[in-house]
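I have a structure I would like to understand better, so I am pasting it below and will then ask my questions one at a time.
The complex appears here minus one protein chain, its other protein chains still in place.
Labels A and B are assigned to the chains in the order they are written; within every chain, residues are numbered from 1.
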Amino acid sequence: MKSYRKELWFNIPTRRAYINISQDVQGVIDKSGIQEGLCLVNAMHITASVYINDDEPGLLKDYDDFLERIAPHEPISHYRHNQTGEDNGDAHIKRQLMGREVVVAIANSILDLGSRFSMGSLTVNAGNESW
Amino acid sequence: MKSYRKELWFNIPTRRAYINISQDVQGVIDKSGIQEGLCLVNAMHITASVYINDDEPGLLKDYDDFLERIAPHEPISHYRHNQTGEDNGDAHIKRQLMGREVVVAIANSILDLGSRFSMGSLTVNAGNESW
Partner (left out) sequence: MKSYRKELWFNIPTRRAYINISQDVQGVIDKSGIQEGLCLVNAMHITASVYINDDEPGLLKDYDDFLERIAPHEPISHYRHNQTGEDNGDAHIKRQLMGREVVVAIANSILDLGSRFSMGSLTVNAGNESW
């Protein structure tokens, strides 16, 4: 079995950002030379997510509204996790709902995503956490 | 490494439907001749989900109530995504919460689901979207 591992790094200026990483991941597959198999794409940061959905700006805003409604950032004191000195208690919950990873088939050297799908990464407020 | 890919198609008459696809997936494994490995089952439609849980009618209704409570279909105008002319903004959120895919072990040619588990597919309101 062939395996190939590659780290992709993204710098996000804002507290939350939704990035289309489909081309980045396809680029890694191209480089790997793998034609058939499974591709695992996971976040290595604890409050980041990898998901597959439609890269439509209105939809991404809907997700953002939904996540903020269901696990609001404020008040910071609402989350026990923030007693550690961090302010990203909400981000851990948002990440859990969006998922950490996706597994996608590689078929004929192409990510087998289905029509209209894109692979996205959500990075949720790293806040004042240092890495 | 052996790999095997098969598309399963389902026609759903209603806006949302929960279908037990365990036998369909096991049938694909039987055909593949694979005895040990990983089986990825994912939705190819953007508002469909594949999940593993109990195929108990009351539970499926509970899921449906929960999803509708947390991301209601109406009012359509609540979702920016619907400004594209679609009406399935809620479906994208419901799908995200239920998950796009499952990865299951194949052990001795059998889906290693655990007792009482079934694999289900949720298709959420394709609405007036054309494919």
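We take it that contacts are C-beta pairs under 8 Å (C-beta built on N, C-alpha and C of every residue); 3 or more make two chains touch, one makes a residue touch a chain.
The model shown is predicted, which means the values in this text are computed figures rather than measured ones.
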With respect to the chain omitted from the figure, which of A:Arg15, A:Lys61 or A:His81 is a touching residue?
-> A:His81
What residue numbers in subunit A mark contact with the hidden partner chain?
-> 1, 3, 5, 38, 40, 42-46, 70-71, 79-84, 89, 92-93, 95-97, 99-101, 103, 131
Those residues of subunit B that touch the unshown chain are 1-2, 36-38, 51-54, 56-59, 61-63, 66, 70, 97-99, 102-105, 107, 112, 114-117
